[in-house]
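The complex appears here minus one protein chain, its other protein chains still in place.
The block that comes next holds subunit A.
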Amino acid sequence: MFGRKGNKAGRQHPAGGEALRLVKVTKSYGEADSAVTALDGVTLSLPAGTFTAVMGPSGSGKSTLLQCAAGLDRPDNGIVMVDGTEMTGGTEAELTKFRRGRIGFVFQQYNLLPTLNVLQNTVLPLKLAGRRVNRAHAREVLQRVGLGDRVSHRPDQLSGGQRQRVAIARALVTEPSVVFADEPTGALDTRSAREVLRLLQEAVRVHGRTVVMVTHDPVAASYADSVLFLADGRLAGRMDRPTADAVAERMAHLGDEYATDTTTPAYATPAGV
């Protein structure tokens, strides 16, 4: 089961390999006349072992970008490659099989199964993929996210922050090439949000995973190694080693000057201008 095609590179990525590549990905919704272009030829490449935040105003296409990149939606045109293998849109079953070997998810609404306890939720992706369930490993991952003593609890017995940490453990247990996080802190208080972001950071820095996080929160984005800005379905810039203030500043001006500047601006102005 582990030797599946396209996965044989192993699950540890030395920095430098390419975890995710998008080539001219376009996606629009609706019929011809009233069609809305959500993604307009997005091309990007993310090296393995990086933590990238994707930011943009609402309607900029960031959720669509995540869904297309993660194989939850099919792009109209363009190529999506995960871990060197091209994602070919076939049936949902084929996409699912592609995803579950390579991609982990963390959602704003956790999406844990209410009838399963913490440990069962964590190992569910392995069971669904027919892979061997290593309980010791799953417990170790849960320990890492600080839930070692909660393995028999069910989601409704946990706080929002704890649920999100279960979701992170579930995303990491399959040792995926890329973890996609969609507003992972959107429903959390500041402290829980910080813990969740630290865990994502740790997954990248200590365990060499690749994380792509969609967010609208400059503070959340500042935990990433770099930020990609998106406006009107196009990439509108990139910022390395972001700070919350700098991201907020850039976001405030994204509407009027996107796609012109791809260098890091001088960030002297505080957030909220």
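We adopt the following convention: contacts are C-beta pairs under 8 Å (C-beta built on N, C-alpha and C of every residue); 3 or more make two chains touch, one makes a residue touch a chain; residues count from 1.
Assume contacts and distances are computed from a predicted model.
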Chain left out of the displayed complex - its UniProt protein name, from "Chemotaxis protein CheA", "ABC transporter permease", "Cytochrome c-type biogenesis protein CcmE" or "Cation:proton antiporter": "ABC transporter permease"
Selected from A:G56, A:P125 or A:G237 as touching the chain missing from the view: A:P125
Out of A:F51, A:F105 or A:Y223, which residue would touch the omitted chain in the full complex? A:F105
So one chain is hidden, and I want to know which residue out of A:T37, A:T96, A:Q201 or A:T243 touches that hidden chain in the complete assembly. A:T96
Provide the residue numbers of subunit A that touch the chain removed from this figure. 67, 72-73, 92-93, 96-97, 99-100, 105, 107, 109, 111-116, 120-121, 124-125, 127-129, 154, 170, 174
